[in-house]
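Handing you this structure, nothing more for now.
Removed from the display is one protein chain of the complex; every other protein chain stays in position.
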Amino acid sequence: MNKEVTPSIETDSPAEPNPRPVQAEMPFAIVQGQPITTPPKDLYIPPEALEVFLEAFEGPLDLLLYLIKKQNLDILDIPIARITNQYMTYIEMMTEMKFELAAEYLVMAAMLAEIKSRMLLPRPQEMEEEEEDPRAELVRRLQEYERYKKAAEEIDELPRLEREIRTVVVDFPWKNQDRPEPEVSLDAILKAFRDVMTRVELYTSHQIEREPLSVRERMSIVLELIKSDEFIEFSRLFKPEEGRAGVVVSLLAILELMKETLIEMVQNEPGGAIYLRAAA
Amino acid sequence: MSEPIKNIIEAAIMVADEPLSIDRLIALFKEDGGEPPERQVIRDALASLEEDYAERGIELKQVASGYRIQARQSVAKWVNRLWTERPPRYTRALLETLAIVAYRQPITRGEIESIRGVSVSSNVIRTLMEREWIKVAGHRDVPGRPAVYATTRKFLDYFNLKSLSELPTLAELRNLDDIATDLFDEPFQVIEGKKEEADQEDEEQSGKETGAEGNSEGQPSA
Partner (left out) sequence: MSEPIKNIIEAAIMVADEPLSIDRLIALFKEDGGEPPERQVIRDALASLEEDYAERGIELKQVASGYRIQARQSVAKWVNRLWTERPPRYTRALLETLAIVAYRQPITRGEIESIRGVSVSSNVIRTLMEREWIKVAGHRDVPGRPAVYATTRKFLDYFNLKSLSELPTLAELRNLDDIATDLFDEPFQVIEGKKEEADQEDEEQSGKETGAEGNSEGQPSA
């Protein structure tokens, strides 16, 4: 090794090959609220972006592929020492900065180190013929992963329902009235909701705030009591028999309804009775 | 634009899940640059479609909010058998919408859409209203005065709940999850397995299996 190659001084890497269109659509990462749609142009990653950088990879194979592609190297010809050094630099930086690193990254680091040490060991000529190149397993895994990564990108580009494909569904006003209604289990509803929430967490950065269901339910009940053409007195919306908890739930529900512009509140004089009505 | 206006209008009315007014049909062409078609052009296209359908099982129907295409009563007898033949089932979109209304009520359709990340079809709302599981609970005081939906007493009765607070909280749902993954897999498999067998008889689909084999043979043994 006559040249210490670290990510930060890598300047001779060739230009970035064209990113696939589908990846361009998906932000590569979000740094301080700004979406980054392309990977960094060189191998230097500012320390504050490192965690984000690593999160953008689907594991160590993906990171290795990136390091290889970034320098326009062929998978079959990867210079193990150089790639290992680059990989290790990232991992060490992560470890030093005490970021939590998926175990897979460390396993890969160990594997690379092993390959490197085996490559350094002098071997008799005849042994070399029989023994498998220690890079073979790594190269095989990289190639294997790369083809599915590519396949995933291609599947993502296929025309699909809800995006390019719209199916014809015409009205049918002549449905049999005695047709049985579909049965639904509560479990199915819960799963559906959990699924939505999972997707929301995956696809949006904002969190759905957690509100006790009792408040949401009370909001619907209060809304039902209130009509738009007449005022109802504030105090009538509370039932003392429900106790303190019930009163709090009602109050929260009313405040939330006002915030959501579903009801309005009127007070004619300071200290006077408060009236509510549905938003007109 | 090489595509005839009539083709675009027909496809749009057929895929839309609510009737389309002439204004909405004109709006489809607004981003093309240049003048959008005149109302009369749209009307002529609609009249021409009506003629095309004269001898068919479908018809163009004008309702209050616009035009829609529907099956004719003359084919209703056969089309109705689509549902007697297999028990009806609600779509994922319907279940998700119902779940969101239950947990986030009172809520507008727009808010449901922004949570789901996809539009909510009018069919789904209509079906839930017809089943009397959701109702319009009020209107939000913003432009357009959108309706807000809430679940009904009937909804609670059907699912045997005394009140909404008997539903698990978000956090509980998530925990339920980790424990129940295996439980959840099992019944799914049995049902699906049976269904697959039955479907297999359909000669149309046999290509699927050979495709899979073809691909796995392509794998090297290395």
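Miscellaneous remarks
As written, the chain order gives the labels A and B, with residue 1 at the start of each chain.
Here is the rule we use: a contact is a pair of C-beta atoms (placed from the backbone, for glycine too) under 8 Å apart; a residue touches a chain by one contact, two chains touch by 3 or more.
As the structure is a computational prediction, the values presented were derived from the model and not from experiment.
Touch with the chain omitted from the figure is made, among A:Asp74, A:Glu96, A:Asp229 or A:Glu269, by A:Asp74. Residue A:Ala152 is the one among A:Met97, A:Ala113, A:Ala152 or A:Leu225 that touches the chain not shown. Considering the whole complex, the residue from A:Met97, A:Ala113, A:Val169 or A:Leu225 that touches the absent chain is A:Val169. Although one chain is not drawn, its touching partners on chain B can still be listed: residues 2-3, 7-8, 10-12, 14-16, 20, 24, 27-29, 31, 55-58, 69, 71-72, 74-75, 78-79, 81-82, 85, 91-92, 113, 117-119, 177-178, 181, 184-185, 188-189, 192-193, 199, 201-202, 204-205, 207-208, 210-212, 214-216, 218-220, 222. Summarising the interface, chain A meets the missing chain with residues 1-3, 5, 12, 14-15, 17-18, 25-26, 58-62, 72-82, 102, 104, 108, 119, 128, 133, 135-136, 139-141, 143-156, 158-172, 191, 195, 198-199, 202-203.
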